[in-house]
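Shown next, in C-alpha cells, is the structure this report addresses.
Here the complex is missing a single protein chain, while all its other protein chains stay put.
Right after this comes chain A.
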Amino acid sequence: MSRAALIDDLRAKVRQLEGRPQVASLTVHPALSGMLDLQVGHAYTVDSATLAMLVMAGPSSHDGAWCAVVGADDFGMEAAQSFGVDLERTVLVPDPGEDWLAVVAALVDVVSVVVVAGRDISARDAQRMAARLYERQSIIIAWDGAWPRARAHVRLTDVVWHGVERGSGHLQSRQATIEVQQVGRPAARRRFWLPDGDQQVRAVESLAPRLRSVG
C-alpha cells in the first residue's frame, strides 16, 4: 500500500470511529461521469434494465461494492457482466415475497447498491428507507417502480438498434439517449452507444461541424 493510500485508509477509519459518513458518493460508470453523481443515502430511479446495470457497474467494478438485485427474476447476468458488474459480489433475491421491504432493509444494511425491481414504495416508507440508506452509506436503484423523493431519474429514450435488416444480420449495437433529471437541475441529455460494435459503452461523437467565428 502506498503512503497516500495508507493515510486515506487511516483517515477513513478515524471518520468511522467518529461516526461520520465515510464516503460522500460512489463511483459512476465512466460514460455517465458529469451527468450523474451517486451520492450515498439516496434513491435513483431507472426505466430499463440496461440503465440499472450501468449504474450498478460503477460502484461494483471501481469501489468493489457489493450489489443486490431484489424482485427481478429476469436479470440478464451475462449482460450485467458485460457492463462491468462483478457477479461474484452480487446477491439475487428474485422473489422477495410480500415482505419485500424488510428484505430491502436487511440488504441495505450490508450491501452498497440495492436494485429494487418493479416495486412501488409509499412516501412514508421511502422517508424511512432514506434515513437507513444514509446511515449505512448505500444507494437504492428503483428499476421500473415509483420511488418518491428519488434524487435523480434516469431514462432511456430514442433507442435505435443497428445490425438487423428485414430478415438478415443480427443485433450488434444500439444508440440511445440517456436523460438524467435531477432535482433542482436542468435535465442532462447525451447520446450514447449502448453498446457500440465492440460492445463498449461510449458517448456518440457529434458529427455537426463546430462553428467558429469568421471575422
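The rule we apply is simple: a contact is a pair of C-beta atoms (placed from the backbone, for glycine too) under 8 Å apart; a residue touches a chain by one contact, two chains touch by 3 or more; residues count from 1.
Here, contacts and distances are computed from a predicted model.
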{"item": "Missing subunit (named according to UniProt) among the choices \"Branched-chain amino acid ABC transporter permease\", \"Histidine kinase/HSP90-like ATPase domain-containing protein\", \"Spore coat protein CotJB\" or \"DNA polymerase Y family protein\"", "value": "\"DNA polymerase Y family protein\""}
{"item": "Residue of A:L6, A:A24 or A:A79 in touch with the missing chain, whole complex considered", "value": "A:A79"}
{"item": "Selected from A:L107, A:A126, A:A142 or A:I178 as touching the chain missing from the view", "value": "A:L107"}
{"item": "Identified contact with the non-displayed chain, of A:A24, A:V164 or A:V183", "value": "A:V164"}
{"item": "Absent chain, residues of chain A that touch it", "value": "13, 48-50, 53, 66, 69, 72-82, 87, 90-97, 99, 102-103, 106-107, 109-111, 158-161, 163-174, 176, 195, 199"}
